[in-house]
Structure formats: C-alpha cells, structure tokens
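Worksheet for the structure shown next.
The complex appears here minus one protein chain, its other protein chains still in place.
Showing chain A:
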Amino acid sequence: MTTAIETALTEERVQQLRADFPILAEQPGGVPLIYLDSGATSQQPRQALEAEWAFRTQRNAAVHRGAHTLAALATDDYESARERIARFVGARPTEISWAMNATDALNSVALSLGEANRASAVDPALALREGDEILVTEAEHHANLLPWQRLADETGATLRWVEVDDDGVWTTDALLALITERTRVVAIAHVSNVTGQIAEVEPIVAAAHAAGALVVLDACQSVPHRPVDFRALGVDAAAFSSHKMLGPGGIGVLYLAEALGAALPPARVGGSMITTVTMTEHELLPAPQKFEAGTQPVASIVGLAAAVDYLEAVGMPAIEAHEVALGERLAAGAAAMDRIRLVGPRPGAERAGLASVIVDGVHAHDAGQLLDAHGIAARVGHHCAQPLHRRLGTAATTRASAYLYTTEAEVDRFLDVLSGVRAYFGAA
C-alpha cells in the first residue's frame, strides 16, 4: 500500500485551481457554495469544457469511417484520448473501451461473462456453472452488486460476500479466506464510496489468480483521486466514470486486461465492431473495438481526456496527499463529536478523502437540509449501498467527499454545521 509521502497541494495552489472551476463561484442557494459531493459527481474545469467545445466546433465527425479530412482529425482526437486515458491508469490503449458510465461498464463485464455461457459461444475458461462462486463485499455499491446477483441467478453460480464489521469495514484476511477453487470472479470496490476504506488489491489478486478467478475492480472512487496502475495491480477488469473525475457525464471507461479482452465475448453487437458480416454470421474486430458497438460519444471522450490531462498536470500524488489529509480531518473532526457516529476506518487509519456519519436522533435528510441551508452540498441517503447501511443499522448516512478543489476551511465549515445539527432539531 502506498503512503502519501508526496507533498499535498498548498492552500495557494488550491485557490489557483478553484479559479479553473466556474461552478465553484456560483451561489445556488443564495450563499457561497461549499461543494462536498464530488464522490457523487465532480465539477469540471474550464480546460475540459473548452476541449469538448473545441472538438464539437472544429473537429466533429464520425470516427473510424469515412475518407474526409474532418473524419481523420476526429479519429486522431478520439484515439489520442484513448491513449492518454490508458496511460493515466497504467493500461495499453487496446485494453480501454467505452461505456456509458461505470455501472454500464460493470454490467458489460457481467453480461459478457453470461454471454460466455451461451450455447453458441461457450468458452469453458469463462463460463460459470452451478457450484461456481462469485465473491463480493457487503460494502459494494449497487453497481458492483446487482450485475453479479443477476449473473449468479442466470448461471446457477452462488454469490458470496465478505461481511463488514460494525464500522462498515471488511478485512483482507476475511476476504482471502472466502477465495476457494470454486471462486470464479472476485468483484470489489477499490475505494468504498461510503466508508472510504481502501482495498488491498495486490494480495486479493494474487489469491484470486492462484484459484483461477478473475478480479473485477470498481475503480470509481480510486482513479479520480489517487495514482492507479491497473497492470501493476494485476486486475482483470476495472471500471470508472468520467463525471467523477472532472470529465463530462455519459461516458465511462472499461478496462479489460489483454487476455480477458481477447477471450470475452461482447455484451452488445452491431456497427463498427466487425470485420465481415453475412446474413447469418459475423466476425468481430479485436478488443477494444469489439466492445464498442455503435457510435461512441466522441466529444465526451475528448472532454474526459482533457480532464485526465488536467489531473496529470496537477499531479495525482499531490491530489492524493491533499485528499487524504482532508479525509483524516473529516474523520477526526466527526469522531470527536458527541453522538455523531463516524462510519468506516477509525481516525488515523488509512481512508480516502471522504467521511460518512450517522447523527444520533436526526435523520440524514434533515441533517442534509441544514447543511444545504449553509451552502454545503453533502450527500445524504444510502449512497447506493443498502446492504451496507442495513448492516450499520441505519437507512441513510450523511457524507462529505473532497476533491482537489476542496479546502480545509470548507471541511471545517462542514464539521461546524454538523456539530450543531442535533441541537437545531432538538434531538434528545
């Protein structure tokens, strides 16, 4: 596990960066915006917005078809975007394909594995059968749970999960103990969107591969916030979303390691992904094109690549260090409050730049309303992780999540308002 030895962003640098994000100057509720919901969706810098605008106004055309100059320019931009995004996550360009979002990418992996079970496409290496097991954690986002529930249901495989403790944290040892010869897929979040727990990926990959299982990583909360190298981690598949990493909405990324990408059948078929088609048969292009049926949102992909350029220019190690410090500040501040229950790793333990809390006697939606009245955009609800919340004994938590543009003062303001929530609602 890497530790944040990198120098965090200085206050001055954060203020400079904030000037790149027009929305941070908005006052949606008539008070200055304190945006602490980047875990749900991040804000976009001018540079990413302008790159997308420039593409739409100067280079827009269908890619990988047509002989005109504009189509060639658009194709250059499109493939350059793929290369930059691939490099950003330690992948080869052929290992990167597009999805609508991370949910779509994770669904694609599960659907493709289901496709491997079809009579016409049975791949003994990938097909799942009764007695096989799919392993997840109790803390998963629904996006990395429901596709596996359905795949298990369709193939007769059994869905298993490692349980979390009272804080919502699972241990690597407990997960490793559940990996057996029957395990075919291990699907886990790199960073939990609720608890901020950071998974130790390397030992899990080693054990899964030794057992002949694939590892699928939900990297939604890791790729935007810390340096991630999929090839170094050794995962077989991974997914992340553009809108959580300064890019536009509607585009997600699916990483399929070379071997899996070559073997996996596509979930969707159609235009732009074939070599030859007859009335009864078709031959697929190699990855990544075989996973990209139909026209892709090229301008959005260009926008995402510009967001990646922006993140790289700032420096992912510095962003990580900045956010880890803010996560610790949130955790320590919340944990010190009377009758506020911090979810996830204890203060001082490793956590990402987010924290979720349960306010004793006040529903999260009421807490969120008071925060909102002070301009603080925090997330309240189950964060698409109902099983985790059920285990925590609550329907909803209140979450603050940081990004590179978040300041210490904003975190402190959140903590200040949070500390007054119980009194405001007269909680006993």
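Heads up, the rule we're going with is that a residue touches a chain if its C-beta (ideal position, glycine included) is under 8 Å from a C-beta of that chain, and two chains touch if they have at least 3 such contacts; residues count from 1.
As a convention for this text, contacts and distances are computed from a predicted model.
Entry comment: the absent subunit's protein name, as recorded by UniProt, is "Nitrogen fixation protein NifU", drawn from "Nitrogen fixation protein NifU", "ATP phosphoribosyltransferase", "ABC transporter permease" or "Lactate utilization protein". Of A:V201, A:V228, A:V380 or A:V411, it is A:V380 that touches the chain left out of the display. In the complete assembly, the contact with the undisplayed chain comes from A:A364, out of A:A364, A:A377, A:A402 or A:L415.
Seen across the whole complex, the unshown chain contacts chain A at 362-366, 369-370, 373-374, 380-382, 389, 395-396, 425-426.
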